[in-house]
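Here is the structure we will look at.
Excluded from the complex is one protein chain; the other protein chains are retained at their positions.
Labels run A and B following the written order; every chain starts at residue 1.
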Amino acid sequence: MALETTVIEDKLTEKFGDKVFGFVDIKDMFSFEVEAASANDVLRFLKEDAVLRFNFLTDVCGVHYPDNEVERQFAVVYHLHNWMDNVRIRIKAFLNGENPEIDSATNLYLGANWQERETYDFYGIIFKGHPQLKRILNMDEMTVFPMRKEYPMEDGGRTDKDDRFFGRKPDNVNNN
Amino acid sequence: MSDLLLPPELRYAKMIEQRQNEDGSELAILNLGPTHPATHGIFQNILLMDGERILDGEGTVGYIHRAFEKIAENRPFYQITPLTDRMNYCSSPINNMGWWMTLEKALDIEVPKRVQYLRVIIMELARIADHIICNSVLGVDTGALTGFLYVFQYREKIYEIYEEICGARLTTNMGRIGGFERDWSPAAFKKINDFLEEFPAIWTEFENLLSRNRIFMDRTINVGPISAEKAMSYGFTGPNLRAAGIDYDVRVMKPYSSYEDFEFDVPVGQSGDTYDRFCVRNAEVWESLKIIKQALEKLPEGPFHANVPDYYLPPKEDVYNNMEALIYHFKIVMGEVPVPKTEVYHAVEGGNGELGFYLITDGSRTPYRLHFRRPCFIYYQAFNDMVKGQMLSDAIATLSSLNVIAGELDA
């Protein structure tokens, strides 16, 4: 018998109470939010419970919401997959914008290692208990976290671009 | 500070100082990459060696990090396809189609059956092209250049099919939201049929050359094995996972683009070693050929795109003669495609495993966040674990059989 999303919701609320909330079905994917402090416990429960059996961590990534209130400026999104019943779920944990910290999932899934490093590299989210939390894709010398919304995509050091031709200066005639 | 945060060469230098072998020999550090001829793509591995044996290793990646996810947040939806091409450039149509399907899922667009079948055909051709590269280059790395030169001619034939369909050879940028930019020409179908006729003989010959070849078997059996549990924990997907014995395939688990209409097997290996990975890929090429044949047979007539004027560029003659078409054309070209606020995750079976697109939109002209689940990035972290205790030359064969594509790894 397939695993119903109501079963997931009931089991989680029973175990964690109001630490898990916002259950919703968006575009074929059952998703909910979890309090950052208990994210690791929830992931462990989802993996080890005999009924839920979410054995596969598909994906970990970060999202930046600079316009939210300080408590909810970063999100870490986990996608889990139960291969036995073929059910996917999405779990979101919102984090503080000034001090984004969450427990690492490397104790549950080896594959979380690099994905969390990537998230740290892009957003500066600290994964507590991660064995090797350092930059992975960008250079070690980099001081900013480039995927945060306040940083521009383009390299500021380019000299060969004339802003007039990109509509970045209001006056297209006098480039002063 | 944990030792693991140090650069690996410093960490290993400490270990060398501490350890003395009984025969007086010393450990050594070997730098493999990032421009090593035997590593396809640019990754660096710093290895701690005891003679020819690898004791430990640490990989450094990011040497062609191009910030795809940042670019995606700054580009309209239509301009993101060229980025997906350049991820896994060995099988770019799969990436293109995956991206279109993600958007269609977000927009609730129903795609005509014909388009779905055509997509299946092109995706399976791309899978063949991907596996040809991986397996023939594994041959090169174990000392058989002939196979590579031989099957590469037939890879060119696949390129010719792409060219006939979309005009490009490698980075195809194929398709639109809701379908293809034009219907496939009779010449394209002829080329596909010719390919289906000629290729099996070539692939049989290639298989015969390597699969029971004593040297090849000695170089690959029990080289770089990984257990099923570990592979799962490391997030393996695709042929590399199936070689370890788990029959997980997105095409079967969550069929997209009408994969449920076709009959095919999911080949699995047993030991998860280099030889099994080779065999699984070989078998998958046969399955792909089977799928293409079925799709061609069952191919329904009908439109080659969905009727969605908001998202699909109108034909050029209408743009010049019809006011409404001109407005749609202008809007789409300027990137003003109305995508509502939503969140969607869509996965396709890429050449190397589950290629996922996680898209968050906020109703503006660009994605709010687009995350690519790149299979290479996730399974490459297991590499140093897999080669620990093996010989250096085995590490090369293992790396080659994992088919790590630098473009996909670094995004």
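Definition applied: a contact is a pair of C-beta atoms (placed from the backbone, for glycine too) under 8 Å apart; a residue touches a chain by one contact, two chains touch by 3 or more.
The definition used in the following text is that contacts and distances are computed from a predicted model.
Student: Determine which name in "ABC transporter ATP-binding protein", "Ubiquinone biosynthesis protein UbiU", "NADH-quinone oxidoreductase subunit B" or "Raffinose/stachyose/melibiose transport system permease protein" the UniProt entry assigns to the undisplayed chain of the complex.
Tutor: "NADH-quinone oxidoreductase subunit B"
Student: Tell me which residue among B:Leu27, B:Cys90, B:Val285 or B:Leu370 touches the hidden chain in the full complex.
Tutor: From the options B:Leu27, B:Cys90, B:Val285 or B:Leu370, the contact with the absent chain belongs to B:Cys90.
Student: Of the listed residues B:Leu48, B:Ile71 or B:Cys376, which contacts the missing chain in the full complex?
Tutor: Looking across B:Leu48, B:Ile71 or B:Cys376, the contact with the absent chain belongs to B:Ile71.
Student: Where the complex has a chain not shown, which of B:Gln153, B:Thr204 or B:Ser364 is the residue touching it?
Tutor: From the options B:Gln153, B:Thr204 or B:Ser364, the contact with the absent chain belongs to B:Gln153.
Student: At which residues does chain B meet the chain that is not included here?
Tutor: Given the touch definition above, chain B has residues 34-35, 37, 41-42, 62-67, 70-71, 82-83, 85-86, 89-90, 133, 148-150, 152-153, 155-156, 159, 169-171, 406-407, 410 touching the missing chain.
Student: Quickly run down the residues of chain A that touch the omitted chain.
Tutor: Touching the chain left out of view, chain A contributes residues 137-139, 146, 151-155, 158, 160.
As a working rule, only the chains that are shown with their structure count from here on.
Student: Determine the centre-to-centre distance between chain A and chain B, using the mean Cα coordinates as centres, and give it in whole Å.
Tutor: Measuring from centre to centre gives 23 Å for this pair.
Student: So in the complex, the part of chain B that touches chain A is made up of which residues?
Tutor: Listed in rising order, the residues of chain B that touch chain A are 2, 4-5, 61-62, 65, 67, 69-71, 73-74, 105-106, 230, 232-236, 246, 248, 253-254, 342-345, 347, 354, 356, 358, 360, 368-369, 371, 373, 377-382, 410-411.
Student: In their shared complex, at which residues does chain A touch chain B?
Tutor: The contact residues of chain A facing chain B are 26-29, 31, 55-59, 61, 63-64, 77, 79, 83, 86, 88, 90, 109-111, 113-115, 118, 122, 131-139, 146-147, 149, 153.
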